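Here the complex is missing a single protein chain, while all its other protein chains stay put.
Moving on to subunit A:
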Amino acid sequence: MIHTRNLTRSFRVKRKKSVEAVRGLNIDIEQGELVAFLGPNGAGKSTSFRMLTTLLPPTSGTALVAGRDVQADPVAVRGRIGYLGQGNGAGRDYRVTDELLTQGRIYGLSRSEARRRSGELLESLDLGPLANREAGKLSGGQRRRLDIAIALVHRPGLLFLDEPSTGLDPQSRADVWGHIGRLHEEFDTTIFFSTHYLEEADQWAKRVLVIDQGLVIADDTPENLKANLAGDRITITVGTPEDAKNAAEIAERMEAPREVTVDGTKVTLRMSRGDAVLPEFVRALDAAGVKALTAELWRPTLDDVFLALTGRTLRESELEDDQADTSDWQGA
C-alpha cells in the first residue's frame, strides 16, 4: 500500500539555512495494516504524510501510494486515499451536511448517493443532531469526528490520520479511537496514523514506526519494541546487604536476567518476560533461605523504548522542540 525509498524533504527557512524535516524514509506498509507513526513534535511526521498524500513534492526519493507514484500520478493517488490533516478539514462557515455532500460530489457520487452516504456517516459518527450546524460552532471532539467522516465519504482503502486525537479531552479521544478501530476491523481499511502520545500507539497500533529528527529509528510491534529495546524490571528488597548479595548471586545463576544490580538492600533485575521470571525468582530465593520483603514488577512503556533509542524521553524531546521552535510557522 505504501512503499517509499529514500524519501527526503528539506525546507529553506532563512537565506542559507535549511531544515531537513525528513531525511531518508524507507517504509513498506501492506494492505490491512494498522500502523502508528510515533515521534515528538517536529520529528517529521506531518511532512512525511504531506509527501505521501501529494500535498508536498519530495526533495528527493520516491513514494508509491496505493500503487501509484505520488509525483508522476498525484491525481490517481488522491482518488485512492483518505486524509485527515492536523488542522480542521471542515470549513468553519459551512454546515456539517453541506461539507459531507461537497466531499461526496467531489468523489463523483450523484446528489442522491452523496445524500445517502452523508446520512450513513452522520449516524455512524454520532453527528446526526448536528447535521445543520456550522462546523465552526462544533466542539473540538465533534469537529474531529466530522473531519473523520469527511475523510471516509469515498470509502478509501488507505487512510492517513495525522494526530487524529490531539487536543481532545479523554472522552472524545476514546470516542474517536473507537470509530477508527471499528473502521479497521470492519472494512479492513489500511490505516497509517501519526501521534506523539505513546499510550495511543501502544494501545491501538499493531505496528509502530518510531521517528525522530526525520529518520525512522525503530519499526516493530509495540510488544517486541518494549521487550527488545527496553525490557522488564524486577526489584526486590531484602532485610540485610548480606541477603542482597546472596539474592544477586541467585539471580545471576538464573537464565533470564540480562543485568543484575545491587543497591543496599535492593536488588534489580532486567530481562524480558518479567511476569514469568518473578515467581521463579521468589521460589529460588525461598529455597536458598533468603527472605524477600517486597517484590515489584515494572513493565516498560514506549517512552522507555524511545529513551533506549535516543537517550531522551519523548516528553523531554517535546520541551526541546518548543524551545527550538522560534519560527511562527503553524503546522496547519
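We take it that a contact is a pair of C-beta atoms (placed from the backbone, for glycine too) under 8 Å apart; a residue touches a chain by one contact, two chains touch by 3 or more; residues count from 1.
Methods note: contacts and distances are computed from a predicted model.
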Not-shown chain resolves in UniProt (candidates "Transport permease protein", "Cytochrome c oxidase subunit 2", "Tryptophan synthase beta chain" or "Anti-sigma regulatory factor") to "Transport permease protein"
Contact with the hidden chain, among A:R92, A:R283, A:R299 or A:R315, goes to A:R92
Considering the whole complex, which of A:V13, A:A72 or A:I106 touches the chain not shown? A:I106
Touch assignment to the omitted chain, from A:I150, A:L198 or A:L314, lands on A:I150
Contacts of subunit A with the missing chain: which residues? 50, 53-57, 75, 78-79, 81, 83, 85-95, 98, 102-103, 105-107, 134, 147, 150-151, 328, 330, 332
